[in-house]
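With one protein chain held back, the other chains of the complex are shown just where they sit.
Order of writing sets the labels: A and B. Residues in every chain begin at 1.
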Amino acid sequence: MSQSAKSVSELAALVGGRVAGKAETQIQRVASLDTAAKGDISYVEDEKFFEAATNSRASCLIVPENSSLSLRCQIAVKNPKLAFALIAEVLHPPKQREPEIHQSAVIAETADIALEVFIGAFVCVGENSTVGSGTQIRAGAKLGDNVTVGADCVIHPNVFLEDGVTIGDRVILHAGVVIGADGFGYVRSDMGYHKFPQIGTVVIEDDVELGANTTVDRGALGLTRIGRGTKLDNMVHVGHNCDIGERVVIAAQTGISGSVTIEDDCVIGGQVGFGDHIRVQSGAVIGSKAGVLPGKIVRPGVWWGIPIQPLDEYKRLNAHLSRVPAMRDELKELKDRVKELEQQLLKRDR
Amino acid sequence: MSQSAKSVSELAALVGGRVAGKAETQIQRVASLDTAAKGDISYVEDEKFFEAATNSRASCLIVPENSSLSLRCQIAVKNPKLAFALIAEVLHPPKQREPEIHQSAVIAETADIALEVFIGAFVCVGENSTVGSGTQIRAGAKLGDNVTVGADCVIHPNVFLEDGVTIGDRVILHAGVVIGADGFGYVRSDMGYHKFPQIGTVVIEDDVELGANTTVDRGALGLTRIGRGTKLDNMVHVGHNCDIGERVVIAAQTGISGSVTIEDDCVIGGQVGFGDHIRVQSGAVIGSKAGVLPGKIVRPGVWWGIPIQPLDEYKRLNAHLSRVPAMRDELKELKDRVKELEQQLLKRDR
Partner (left out) sequence: MSQSAKSVSELAALVGGRVAGKAETQIQRVASLDTAAKGDISYVEDEKFFEAATNSRASCLIVPENSSLSLRCQIAVKNPKLAFALIAEVLHPPKQREPEIHQSAVIAETADIALEVFIGAFVCVGENSTVGSGTQIRAGAKLGDNVTVGADCVIHPNVFLEDGVTIGDRVILHAGVVIGADGFGYVRSDMGYHKFPQIGTVVIEDDVELGANTTVDRGALGLTRIGRGTKLDNMVHVGHNCDIGERVVIAAQTGISGSVTIEDDCVIGGQVGFGDHIRVQSGAVIGSKAGVLPGKIVRPGVWWGIPIQPLDEYKRLNAHLSRVPAMRDELKELKDRVKELEQQLLKRDR
C-alpha cells in the first residue's frame, strides 16, 4: 500500500489533537502497539494497554485526552481509534489507478464513461450504463444495461451489476458481489413453481461498502435499497424489496428475507436470520446468530437468541434453565418429604 | 425489462378468468396495489387488502372468484397470485438476447453450440461441451470440458460449470454459481489429510433455478443431483452426492452436507443445516435456522429447531420452558410449606 510521510504536527492538526514531544518527527506508517517500529504511529485507548504503550517502539502514539500517559511523543485526542483511522487514510490512501480503459474491456457504444475512470481487463459495461468520475471498475467486473455507477467508487474484480441497478458515490463493492439478481419468489400451482415477477431494481446509496461475495437481490415489483453509509460484511444475503437504512452495520453471513426494513443506525451481528416483512426500528442491536420471525417489529434495544428476546430476558431465562437439573433434584426430595408426611398422618389415623 | 401491451380480455383468456368492466382496456405492466397507475394490472387475495384494492389506481385488478369485490375493471380467478405471475410472464418476458457468439469468447473446436445461442464476452466453453438452442451464456461464465447445457437456459455472468456437469433445459443459474467443484472429503493419516476421491459429477434437471453464489459440489464417486423444477435461493451449499428431488424449495444460506436425500416437494427454510446421510421424506417442511443431525430420517410434517422437532412439540416445550422461572418460585414456596408441615407434626409429637 502506498505511503507518504507526514510530521507529527501535521497529523495532529488533521485530527485536532494536542502534541507532546517532537512535533517534527516524520511518520510513515500506522501500526499496532506491539509491532510498531521507528517511523510508525500507533494508538492506545484502554488503560490496560497503557503499559504496552509505554513499551511500544512507535515513533508517536495517539492517546486519550486527559490520560495519565506522558510519552516521548504523543498526540492527545478525544477518540484515539477514530484519529488513528483518519491518520491511516492519509498515510495509506486507497490505491489509485490511473484513468485507463483496458483494451480488452467491452464497453457498449451507448455507455457513458466519465473521463477519469479506470476500467480493467475483461470488464463489460452494457447499453446506456454510466460510470462516474474517479471510479475504478476492476478486472472482470460486469455491468449490465442501464446501470448507473457514481463517482469515486471501487468495483472490485468479478462483481456483477445486473441491468438497471443504481450505485451512488464512493461505494466499495468487494470481489464477487452480485447486485440485482432475481429475488426468490414463486407461486405454486399443480404444475410446480411459477416465478413471481422479479422486475424491480436495486439502489445502493453513497458511501456503502459491501463485503466479498455478498448478494443483493432486485425488488420483485419495487425497489431493494441500501442506505447511505451502510456497511455489509462478506456473504450477506439481502432479499428482494428490503429497505436497509443509513449507517447500518451488518456482519458476515447474515441473511435477510424479502421485504424486511432495517431502519437507520441499527447494528446486526453475523449469521443472523430474518424472516420476511420484519421491521427493525432505528438503533436496534441484534446479536450474532439470532433469528427473527416473519412480520416482527423489533424495537430499539439489544436483542438475542432464536427467536429473539431482549438480551437481559434471554440471559435471565437461560440462568433459570441452567437450574433445571437442580430443580429436578429438589422436586424429587420434596416428593419424598411429602410422602413421609402423608404416611405419618396415616399412621396417626390408625 | 421489455413490455408489450395486452387487453384485459386477452389476459383473462390467458388465465381462464372472468372479466367485469372494460375488457378492451390495454395493460402494459404489472405492479403492486399501492404503486399501480394507469396501464397497470395488480392483484388482491386477502380480504384485509380489499379496501386498498378499491383505492388502487391500477387499470385492472385480479381478484378471487366469488369475492365481494366489484371494481371498475377486474378479472376473477381461483388463484389471483398465480394468475398475476402468469400475466407478468407475458407482459415482462425474460430478456431475450439475439443469437451471437461474442468475438472474445473462447470456444473449444470440439464444442457443439446450437445455432440459436447467445454467448457473451469472456465466456469459455471447453472440449466436447454442448450448449442447447435458445440458451444464453452471459459474460464471463465458464464451462469446463464435457459439460452439457440444455435448451433455453440462462447462465448468468461469472457462473462456473466444472468438467462433466450436466444441466437440463430451461435452467437458470444466477451470477457466481459454482457447479461441480470438489466435495469436502478427506482421510486423516499421521501425515495430515488426504483427499478422498472427488471424481463423480453433477446433474441439474430441467426448470431448476439456483440463486447467486450458490454452490453444488460434484459427487465423490457417484452423482449429485438436483431434480426437475427445484428452486434454490442465494448462497445455498449442496454437498457431494446429495440427491435433491423435484419441486423442492430451499431458501438462502442453507447448507447441506454430503449424501443427503431431500425427496420431492419439500420446503426448506433459510440457514438450515443438514448433517450427512439424512433423508427428508417427500412433503416435509423444515423451518429456517433448523439443524438436522446426521443420519436422521425426517418424516412429512413441519419441523423446527436445533435439533429439529415437530413444530407443535417445539412450541409446547418452549412454552413449558418459559414457565421455568415461575416454577422455581412455586417450588420454593412449596418447600416452605412442607417445612412448615413437618414442624407442625414435630411439635405435636413433643
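By our rule, a residue touches a chain if its C-beta (ideal position, glycine included) is under 8 Å from a C-beta of that chain, and two chains touch if they have at least 3 such contacts.
The structure displayed is predicted, hence computed values, not measured ones.
> Considering the complete complex, identify which of B:Lys38, B:Arg299 or B:His320 is in touch with the unshown chain.
Answering carefully, the residue with contact to the hidden chain is B:His320.
> For the chain not shown, which residue from A:Gly17, A:Gly168, A:Gly183 or A:Gly229 touches it across the whole complex?
Checking the options A:Gly17, A:Gly168, A:Gly183 or A:Gly229, the one contacting the hidden chain is A:Gly229.
> Consider the whole complex, including the chain that is not shown, and state which of A:Ala23, A:Ala114 or A:Ala175 touches that chain.
Among A:Ala23, A:Ala114 or A:Ala175, only A:Ala175 touches the chain that is not shown.
> Touch as defined at the start, partner being the missing chain; which of A:Ala5, A:Met191 or A:Val324 qualifies?
Once the missing chain is taken into account, the touching residue is A:Val324.
> Which positions on chain A touch the chain that was left off?
Interface residues of chain A facing the absent chain: 1, 30-32, 35, 79, 81-82, 84-86, 88-89, 92, 95, 102, 104, 120-122, 138-140, 156-158, 172, 174-176, 207, 209, 211-213, 229, 231, 233-235, 246-247, 249, 251-253, 270-271, 288-289, 306, 321-322, 324-325, 327-328, 331, 334-335, 338, 341-342, 345.
> Across the whole complex, list the residues on chain B that are touched by the chain not included here.
Against the left-out chain, chain B lists 104, 106, 122, 124, 140, 142, 158, 160, 162-164, 176, 178, 181-182, 184, 186-189, 192-197, 199, 213, 215, 217, 221-222, 235, 237, 239, 253, 255, 257, 271, 273, 275, 291, 306, 316-317, 320-321, 323-324, 327, 330-331, 334, 337-338, 341, 344-345.
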